[in-house]
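One protein chain is absent from this view; the other protein chains keep their places.
Order as written gives the chain letters A and B; numbering starts at 1 within each chain.
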Amino acid sequence: MQELAGVELKVVSSGSFKDGDETWTIRRGRFEEGLSAGIDVINVSHGDFTFTVLPTRGMGIWYASLGDQRIGWNSPVRMPVHPAFVNLQSRNGLGWLDGFNELICRCGLSFNGPPGQDEAVGSPIESNITLHGKVANIAAHSIEIIDRENGEIGVSGIVDESTLFGPQLRLKSSITTRLGENAFTVRDEITNLGSTSTELQLLYHTNFGDPFLEEGGKFSVPASRVIPRDAHAAKDVEDYQAYLAPTAGYSEQAYFFETLADAEGRSVALLESRDGSRGLSLSFRKDQLPCFTQWKCTQPLKDGYVTGLEPGTNYPNFKTFERRHGRVVVLEAGATYKTKLTLAVHSSPDEVNAVRDRIKQLQGDCSPEVLSQPSAPYCALD
Amino acid sequence: MQELAGVELKVVSSGSFKDGDETWTIRRGRFEEGLSAGIDVINVSHGDFTFTVLPTRGMGIWYASLGDQRIGWNSPVRMPVHPAFVNLQSRNGLGWLDGFNELICRCGLSFNGPPGQDEAVGSPIESNITLHGKVANIAAHSIEIIDRENGEIGVSGIVDESTLFGPQLRLKSSITTRLGENAFTVRDEITNLGSTSTELQLLYHTNFGDPFLEEGGKFSVPASRVIPRDAHAAKDVEDYQAYLAPTAGYSEQAYFFETLADAEGRSVALLESRDGSRGLSLSFRKDQLPCFTQWKCTQPLKDGYVTGLEPGTNYPNFKTFERRHGRVVVLEAGATYKTKLTLAVHSSPDEVNAVRDRIKQLQGDCSPEVLSQPSAPYCALD
Partner (left out) sequence: MQELAGVELKVVSSGSFKDGDETWTIRRGRFEEGLSAGIDVINVSHGDFTFTVLPTRGMGIWYASLGDQRIGWNSPVRMPVHPAFVNLQSRNGLGWLDGFNELICRCGLSFNGPPGQDEAVGSPIESNITLHGKVANIAAHSIEIIDRENGEIGVSGIVDESTLFGPQLRLKSSITTRLGENAFTVRDEITNLGSTSTELQLLYHTNFGDPFLEEGGKFSVPASRVIPRDAHAAKDVEDYQAYLAPTAGYSEQAYFFETLADAEGRSVALLESRDGSRGLSLSFRKDQLPCFTQWKCTQPLKDGYVTGLEPGTNYPNFKTFERRHGRVVVLEAGATYKTKLTLAVHSSPDEVNAVRDRIKQLQGDCSPEVLSQPSAPYCALD
């Protein structure tokens, strides 16, 4: 038994590795009170590294930690919110914000981006779009503990975003960590269970706050092009890599990237501290997640000091716009879309340097073209 | 203890009958995971016959079975969905579809049919209509096991669809089976608890899929008139009795019926297999449920191959239209509206023949008038 934010966590699996020198444990519990009541929580740890999955919130990853460093962010939404308390229709379609506080929160599966009526869709069942979609507020079933398969431990579950006369998208997610590594990997498979093709949008809203995000902290991703989302972002596009301290009056800025990857499609983004002594990297595949968005939201700590590194199938524009520009996946009947994402914690200059070098290598000799204005086909220009 | 779709079912009542040769059992459990978490389930069985009630979903009947034959349908909504996960306002008022997978699902109690603003109603409390009403997504209370009363076993519960300054409709439902018979009976009493009259709409969305529904399967109901709901249904009105195999690209068709009944108001509908060796019958009372709708939805199995036999107080048109044509019940203060519905499984040609003969007898010498076009006062013509 152990406690986590008031949840009694029961050990469901544990053991040791490296000749017994190090141990690993998987614990499971359920919140009892407040907006979190009824949420299942699964905590996976080995050595100093821990991450916590919320099956009830669409297999989101609440936070990770290395020693006493929390990896995640401090949202004004302080605790996990059970989907029963999130009305996606509220706040003019922005109700999703009432439950948003995860380290990794999927936006999808049928749609993501801002709310509105998707007039290009014939069916009223599919046209009513709310911010960032339903998947983060659908509870997973068939939750299974992964107990040392191929040297990894973790958890898997299935999230069904299905309706009659509409999309039938099934997400099977496994989230695992390799014993001895301060990293976890998300492997998602989204299958179209219906008899006809359906649309898929998927974006991994991966969010980092204090202490990894800090003044002078730096973002890097290998890219051929950087595009400010709007005029407000354009003002500071030259400084897109740099982060401010928590700043009163800061208004969010977003940048879109054409990323570069190796021959197998692999790419990686890095958030490093000012002194380069620690960092977080997000390894993704450009062939799976071709659109990358950086969300800068360096507002005061109390309001949620955070940056989002967001690989996705699309940029988080309104779905109609993304479809027009070919950035909505059409998933054939029975087909499966796979993604793989690894979040690693780097706690030494050497480790950070290695990722930085990898990014330089992928970047090659060309600097990214940094656009000074929001531009088609990336941005919805008014 | 027994398992049903991951639910631990605890025996709450059991015994034997027919000199101890046959046994009956009532089991109760609660789902723990996914969109079903928190749903109570009550399973009633004797001999080979079983049915399962979902008190948490408005006393709906999830499915029945005879031996290894499942009676119900395979909705893309694979498991029961807790009402907390169904937002009736979502999908442009079609959110009800996110939880729809029952064998019998009530549509009502204040309204059913398609969503919209019922402009004929003065109060905004009552005018905001969502698809098929609230009752299927209201949890029942006062759940009681019926333990061999008059030779029947089953369950009863109360569903309150009540609000301040609006309708106060209380559904008391009992769902029972007579020992030795492969049938169950729904007895509903809807009482207006308010001090003034209120409106009631009630339709029993009774849904059958594979294996009872099949290519060449046949629907019968004694009728004086058959009306296609719209132009699309009109195209195939002559074949309304016949079912297709699961058909790619099939778009739902609905037919309205003026049914015929005996002097006591009793009538019966039949779905029989192609070879007439098995069938399902739905006995209802025309004086209680004067409007009958057949819903043909022979789309591919993966999308929900299904037909609905739907006796109701009204046709499932928009409430304003139904009211205009006198098909909305006005329930006086304190008054109770009663319905009785029996679903029987017939597993031999003789049993099927008996129902077919009963329908012929009710039909008498006149063939039904089959309208070639949607017509007033049945259909909302554009």
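As a working rule, a residue touches a chain if its C-beta (ideal position, glycine included) is under 8 Å from a C-beta of that chain, and two chains touch if they have at least 3 such contacts.
The model shown is predicted, which means the values in this text are computed figures rather than measured ones.
Residue B:T130 is the one among B:T130, B:Q201 or B:S267 that touches the chain missing from this view. Of B:P83, B:G113, B:G209 or B:P222, it is B:P83 that touches the chain left out of the display. Only one of A:Q201, A:Q299 or A:N314 touches the chain withheld from this view, namely A:Q299. From the options B:G180, B:G194 or B:P349, the residue with contact to the unseen chain in the full assembly is B:G194.
Of the candidate positions B:S16, B:T163, B:Q241 or B:T336, contact with the hidden chain is made by B:T163. Listed for subunit A, the residues touching the missing chain in the whole complex are 6, 33-38, 75-79, 82, 84-85, 87, 89-94, 97-98, 100, 248, 299-304.
Across the interface with the omitted chain, subunit B contributes residues 38, 40, 55-56, 83-84, 87-89, 124-128, 130, 138-143, 158, 160, 162-166, 168, 193-196, 333.
The rule we apply is simple: only the chains that are shown with their structure count from here on.
Averaging Cα coordinates per chain places subunit A and subunit B 42 Å apart.
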